[in-house]
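With one protein chain held back, the other chains of the complex are shown just where they sit.
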Amino acid sequence: MNILRRLGLNGERLWVLPLFLGVLAIVAPWLGVGAGDLRQLMLVAILALTVSGLNLAWGYGGELAIGQLAMYALGAYVTGYLVIEGHDLAVALLASAVASAALGLVTSLPALRISGWGVAMASFFLIIMIPQVVKLFPDQTGGGIGLIGIPAPVFLGRELDDNQFYALVMVVLVLWLLVMRNLVTSRHGSALRVMRESPVLAASLGIDVRRIKITSYVLGAVPAGIAGSLFVFVDRFVAPDYFDFAAAILIIAAAVLGGAETVYGAVVGAAILTVLPARFGVFDEYSEIVFGAFLVGGGILLTNDKLKIRMDGLKLRVRNWGAAEPQRGPAAAGTPNELPALPPRTVVVEEVSKSFGGNRALNGVSLEARPGEITALIGANGSGKTTLLNIISGFYAADSGAVRLDGRALPLGHAVRTARRGVARTFQTPIVPASMTTAEAVAVGRYIADYVSMPSSMVRAPRYRKVAARDAEQGAVWLRATGLADQSRSLARGLSLGDRRMLEVARALATGASVLLLDEVASGLDLEDLERLGALLRAVRDAGGTVILVEHNFRLVTDLADSIYVLERGDLIAHGDAAHIRQNEAVARSYLGDAVAPGLAKGQA
Amino acid sequence: MATALLTGLVLGSIYILVGSGINLVRIATGAFNFAQAAVVMVGAFIAYEFGVERGHSTLIVILVAAAVGAVIGVVTEFVAIRPVAGKGLHGELVTTVGASTILTGLVVVIWGTEVRPVAPFVSDDVVSIAGGRVTVDGLVIIGVAIATCLGLWAWSRLTMTGLAALALSEDRDAATLRGVNVRYLSILAMAAAGAIGGAAGPIIGTQTLAVSTVAAVVILKSFLVLIVGGMGSFPGLLVGGLAIGSIEAGTVRYLGSEYSTFMLFALLLVVLMVRPQGIFGQTHERTV
Partner (left out) sequence: MLTSACAESGDDAGDDGAFVVYASVGLSGGDSGFAPSIEAGIEAAIAEINENGGLLGREVRLETDNNESDPTKAVSLLQDRIRDSAPDLVWAGTASSESLALQSLTTREEIMALNNGSAPELGDASLFPYAFSAGVRLQSAAEYLATTVVDEGYQNIGIIAGDDPAGEAAMSLYEDAFEDAGLDVATESYEAEAVEVDGPLARLAESDPDVVIFNSTYQAEPVLKSRIKVGMEDVPFIGDVSTTIRSLDETLNDAEKSGVELMSYNVNASTADSPGVTNLLASLDAAGETPETALYLYALGYDPILAYANAVESVGSTDVTEVRAAMEAGEGDTYELSLSDDPGWSETDHLASGEGRFTIIPVAPLVAGQFQIAE
């Protein structure tokens, strides 16, 4: 370990280890590895490429788009046809990648509307249609019998022998894994996880779910197409028999066994499913049973909660290994530091009405939230305050009325565009995606404000590096401000409720917004956390932010808010500062009369 | 026309019978059980072994098939569903496919890959109804499928256990907090689904015969019916099954068999575009 460290290795740079292994694998033929083992390694690599595409869309993006086999088959047929026609493998590889990306694009279109098992079903159809589509082009595909007479691979004008072709396969795998690793460790990986966890959260951060979904389908298709292209030379024969349902199951099983939300797990899963079942043949007629038992056992083992937690912990330790210890102690966890100045923005709600199926939720409500002030919305359950928050943040359209930001109307009902205008929000139940560190969970807020393209992230272009540096710097500001600095490298899911609420505030502010909508941000917090929260919100206000607070906790509201609006069944019944509201009879009757005691009790819970 | 419709209704009823077991498990455990069609296949082979080879009565055959199905269901629950259900990783995509593979493998080892006869349930005579021709057993399948589906629907809406299961499917944590015994329900559902699947075997077997490849053919169509009808919905299963069976048979009859897959795919896309949650499906969108 110390030697590694002296070499300048740490968790952040640990990717050189898989790269080293990859290079070893590439040169394996010249290190005396036997041809039989090389063939096995090549099959592992080809399966791993396909699985890796699945991991991107499914493991990270959460889309049950499990039709990778169709892209694989397409890649194989495109290459098979082209090389028989005498084209170079380089050309065929490129054509296969393009064709499979196009198929990925086509399949992503229905998925913009469908989700979950519907996508899975559509994927299954894609797979069962492979032989039928192949039959439509008998001259190019060889129909049901298959493509015969595939020549030896010719790459960039020179014919490759078995070892050279093997090396080519390995180079492709290593390059893809590098690119994939760069992508998923960038904010795009975080954005995929956010989409998987909650499209609502993604929209609130200004992330265009449609766009990222399409991208994940297209990118997930490319390695599968390339794998299919390379597979052509494995048996020098391609037939629909290769692309049956069992093959699709094999890909899914490899993804699950290796860990779908991983980069290198694809290789592990592919290795398990290539090497082990190769031995099942000796069970003769029992081999199917053995394979089934193997799937059951593997599935149970690899989705085991304890194991997953341990693996997540281990991964985190590896990533954080050798990194500078985050600041600890009171200095780091203490009161919020000064915040950078936020541009002043005024939110004006004009006569907004909204009904849900005949139920009037809001009835011509108007209010104004000014920069440098905390504006609170209170009212009993069903008074319409959360509805109003959802309208301002763009999740609902209003039936009538408008919301203006600095005089310009906000696009009601368009959460993404609203978020991009600089309106950020938190949620009643904090939405914190799994397997992200606190720092990542905050940095993803900067996805839109400081955008880096996917290609740029994949090759770690200078632009990416600059932005990554800014991510660290800006993220640190918000982490310090919310008192999360010493937890920046922990898993965000594992934070306490208070910290998760702080995280949501930090993430919202990281988007660059200066209008902050907080949905019952205090519920469930203890006194200490409430104090932290109060201090943070004051700091945001003092920095010039416009804070809109939807809250049950009356004491917190009267403590913090500069301006309070009281809603009752969709009507605004009072407006004023804390002292004014406390004395308002209508408020006392409607809200405090029966709710003040529980409200206070809740605040102390 | 009438014959094609009847053919379609029989086909659809097969999908419904397989789908009802899947739906039941889906409601109670949240998992999609890919092994359900394999249980039906085992039931068909039991019909061959006990009905044809040993000459037992239909009642005994059904009871044995249901019992074996229930045992398979419970074992599958313990081995392939409980360890992975509710973790959001879709581990059941692997484990229940594994269970299905094991069942198919066992059937091949015990009975081989050959097609085995299954005795007629009531009669394999062909009768004419409204100008269409169908076997008596075909009509039985339609009746049994409709009755099973309606019965399970009534169960889920009218009985305490059924309501508990529904509550579970809506919100697992909340239902658990309110005292719903998740484990018990899960075992019960898998046993019931297994018994239904097993008992359906001798009936479906009158159309498909006992053959080891039938599970793979039927499971995908049943899955399709569930998606189109709406996962977890029994009315959706019934309507979806009968509709998809009829459309499939109609397409094959009037356009040709080569169009049926494309037609069903188009149908799937159209339905999901209009109603992503399926015809009778309910959305559980996260409220903000």
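Structure notes:
Think of it as A and B in the order they're written, each chain with its own count starting at 1.
Please note the rule applied: a contact is a pair of C-beta atoms (placed from the backbone, for glycine too) under 8 Å apart; a residue touches a chain by one contact, two chains touch by 3 or more.
Values in this document were obtained by computation on a predicted structure and should not be read as measured data.
Across the entire complex, contacts from the unshown chain go to A, B.
Between the chain not shown and the residues A:28, A:43 or A:56, the one that touches is A:43.
Which of A:159, A:241 or A:531 touches the hidden chain is settled by the complete complex: it is A:241. Against the chain not shown here, chain A presents residues 34-36, 39-40, 43, 135, 143-146, 148-150, 234-237, 239-242, 277-278, 280-288.
For chain B, the residues touching the chain absent from view are 3-4, 7, 10-11, 14, 52, 108, 112-117, 120, 124, 126, 133-135, 207-209, 211, 213-214, 216-218, 249, 251-254, 256-258, 260.
Convention: only the chains that are shown with their structure count from here on.
Taking each chain's centre as the average of its CA atoms, chain A and chain B sit 35 Å apart. Within the complex, the chain B residues that touch chain A are 32, 79-80, 83-84, 87, 89-95, 97-106, 108-109, 216, 220, 223-224, 226-227, 231, 258, 261-262, 264-265, 268-269, 272-273, 276, 278, 286, 288. Within the complex, the chain A residues that touch chain B are 64, 66, 110, 113-115, 117-118, 121-122, 124-125, 128-129, 132, 198, 200, 204, 245, 249, 252-253, 256-257, 260, 285-300, 302-305, 390, 393, 395, 427, 519.
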